[in-house]
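Working notes, structure below.
Note that one protein chain is taken out, while the other chains of the complex remain in position.
What follows is chain A.
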Amino acid sequence: MRIILTLLVLLLSGCTHYLYQGDFSANDAFGKERQYRLYWTKTDKFLFGSSAGPLVLDITCDAPKTFEENEQGIFLRLPKDEFEGSEVADPTAYYCGEVKNLQKLDSYSSGPIQFSISCKPIVDEWARIKPVFIAQSDDYQVDIKVVKDWSLFGGALESKRLDCLANEAGQ
């Protein structure tokens, strides 16, 4: 009986892991077409609620960009010394992107993610790789696929980084 109870507790302590990701093509901030990926993870902990995030924009041959989430929604806020934008978030940053059809990652059920981008990168001597980011647009729409897994002790599922071919970097 004790063994059964222990096994039951262990099973109930297990987690369901989700990886949500969507790939798409778009122009970068300099007009060159590249591959992009929007992704996030979520974990349902049966006895302990769920957690999700953050939303990440993976960019071929550039550093990924992490969205932030708060009561107002999901948005991309980037530092003013690295990006030029029009919507000032605070003395240090611009609002450079916004998810338009989802307020909380945790509440996503299905369907495409719509988002906007409204900044362009600044290149200076401290940029170790030339930032290419993504072109400004009001209406990106990305179809999302879901991968699901269950485990007792495993961590979040991992989205593989988009690969930069050696001859693409810095162009």
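Just so we're on the same page, a residue touches a chain if its C-beta (ideal position, glycine included) is under 8 Å from a C-beta of that chain, and two chains touch if they have at least 3 such contacts; residues count from 1.
Everything below uses one rule, namely that contacts and distances are computed from a predicted model.
S.K.: For the chain omitted from this view, which of "ABC transporter permease", "Nickel import system ATP-binding protein NikD", "ABC transmembrane type-1 domain-containing protein" or "Alpha/beta hydrolase" is its UniProt protein name?
M.R.: Its record in UniProt gives the absent chain the protein name "Alpha/beta hydrolase".
S.K.: From the list A:N27, A:S51, A:Q114 or A:Q136, which touches the chain that is not on show?
M.R.: The one listed residue touching the chain not shown is A:S51.
S.K.: Taking the full complex into account, what residues of chain A touch the chain not shown?
M.R.: Interface with the chain not displayed, on the chain A side: 13, 15, 17, 40-43, 45, 48-49, 51-54, 56, 58, 60-66, 68-71, 77, 79-82, 90-93, 125-129, 131, 153-159, 161-166, 169-170.
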